[in-house]
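In this view, the complex is presented without one of its protein chains, the others remaining in place.
Chain lettering (A and B) follows the sequence in which the chains are written, and residue indices restart at 1 in each chain.
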Amino acid sequence: MTDWGQHLSKMRETAPLIQNITNYVSMNIMANVLLAAGASPAMVHAEEEAAEFASFTSALTINIGTLSAPWVRAMEGAAAAANKAGTVWVLDPVAVGATGFRRATGTKLLEYKPTIIRGNASEIMALGGMVASGKGVDSADSVEAAKAAADELANATGSIVAVTGPEDYVTDGSKAFVIANGHPTMPLVTALGCSLTGVVAAFAVGQPPLDATAAALAYYGLAGEVAAEMASGPGSFAVQFLDALHNITPEALAHGAKVQLA
Amino acid sequence: MTDWGQHLSKMRETAPLIQNITNYVSMNIMANVLLAAGASPAMVHAEEEAAEFASFTSALTINIGTLSAPWVRAMEGAAAAANKAGTVWVLDPVAVGATGFRRATGTKLLEYKPTIIRGNASEIMALGGMVASGKGVDSADSVEAAKAAADELANATGSIVAVTGPEDYVTDGSKAFVIANGHPTMPLVTALGCSLTGVVAAFAVGQPPLDATAAALAYYGLAGEVAAEMASGPGSFAVQFLDALHNITPEALAHGAKVQLA
Partner (left out) sequence: MTDWGQHLSKMRETAPLIQNITNYVSMNIMANVLLAAGASPAMVHAEEEAAEFASFTSALTINIGTLSAPWVRAMEGAAAAANKAGTVWVLDPVAVGATGFRRATGTKLLEYKPTIIRGNASEIMALGGMVASGKGVDSADSVEAAKAAADELANATGSIVAVTGPEDYVTDGSKAFVIANGHPTMPLVTALGCSLTGVVAAFAVGQPPLDATAAALAYYGLAGEVAAEMASGPGSFAVQFLDALHNITPEALAHGAKVQLA
């Protein structure tokens, strides 16, 4: 039986520096999530320094949730630097199907070959060029429907593709895992998906990206399960969730991970 | 007796998509407030996409708390798109009297005929062209003193005008309500006023805006009352407040709303 907890202990041993170019809504919670998990976050997005920083960070994440022209330039520069340095980078294509500006940016960033792409079902389907009924940043398509799109996107890009939702799916195009951890309160706390992207990046530093992503998804969902036991609404859930990310041990993850080959 | 709870149940049935162009301080808590209440938030403010998004959103809010030139262009584009599409939009004129840049922006946005204007006493008085002793973003004028300014502003603009504070007042210029729900800890949590603007927008989708605003203010204040019973300071208050927004039922609102004709 696979020990998914080992990926958590390896991540905590190195406490990798994760550079995040992420939307304004998520910056604070994403930094807190990464600190609670055991990584070291840096929110560096200015076009004057994003590429320089990306040349020495342990991993990079790019989230297109709140875009502007200078940010797109910073994203391209950072993605190019990460790609050149062979650094893990993760793309989070928030609401990529919602506007022309997002579609253009999403397509452009794929050229820099993200190590991993993480989105909800609508986002992965939109990015895969399929028709998705996107409504805002929440997902209107099921993970099930997005699996084929994810495999296709993985094969077309060479990226690991993760689709997250009530059930998660992660694939390299030929091998895939389904992760059943999680809790229905998670979508009621804003930017938990964005923050997960950082955790995926942290796990993937120095670890095989498909397995590391599966472990990160299980860890994150397990924290949601633990938090729900103590919470009485989305406010207290968010607090308990950060505590759980900090308190879950590799042993608890090994025991609680619900990961299966797809 | 009016059933104010029905406005909450109608809002939750449609879970309206609320586009928010809001200040950086408020983005996270505002999204969490809207999710806890039962709406679907989208923080979309880039000039490249704000107007496009505003053409299909259920409602739009514009908050001038953290301004810059590109944002003002995005605000104008989005307000124009909402106005053209007949979409509910709510103006939150944060500290509108504090600097020349804010005064100019506030005046400009009024041209796009907001459905509702929500501010504190100083802001409504400043917007109404009266002399207000504004100090930062907190209110130095009483709600009482702002009532005349609110009626005048409503008549001049055709907007519903809501003045919030220890006691709230909402008017269409001829008919008005006073709402006595709320708690003194609320101003100790930053951006709860900004977040309220989103809740007002959510309630006003497909509902008469004067009554919907009164119901939203009562709901929000009631959540503050519930939160205060469990809190031991502003940190725990914020957590309990989100839980209360999620847990208050239409029946509880019908029972707890303190709304009277002015």
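Convention: contacts are C-beta pairs under 8 Å (C-beta built on N, C-alpha and C of every residue); 3 or more make two chains touch, one makes a residue touch a chain.
These numbers were taken from a predicted model, which means no experiment stands behind them.
Checked against the full complex, the one of A:W4, A:Y24 or A:W89 touching the unshown chain is A:Y24. From the options B:V189, B:A227, B:L245 or B:V259, the residue with contact to the chain not on display is B:V189. Considering B:P166, B:G206 or B:P234, the position touching the chain not shown turns out to be B:P234 (whole complex). Interface note for the absent chain: among B:G5, B:G38, B:G65 or B:P114, the touching residue is B:G65. Touch with the hidden chain on the side of chain A covers residues 17, 24, 27-28, 31-32, 35-36, 40-49, 52-53, 57, 70, 238-247.
The chain not shown here touches chain B at positions 23-26, 28-29, 65-69, 95, 98-102, 135-138, 187-191, 231-236, 238-239.
As a working rule, only the chains that are shown with their structure count from here on.
Averaged C-alpha coordinates put the centre of chain A at 32 Å from the centre of chain B.
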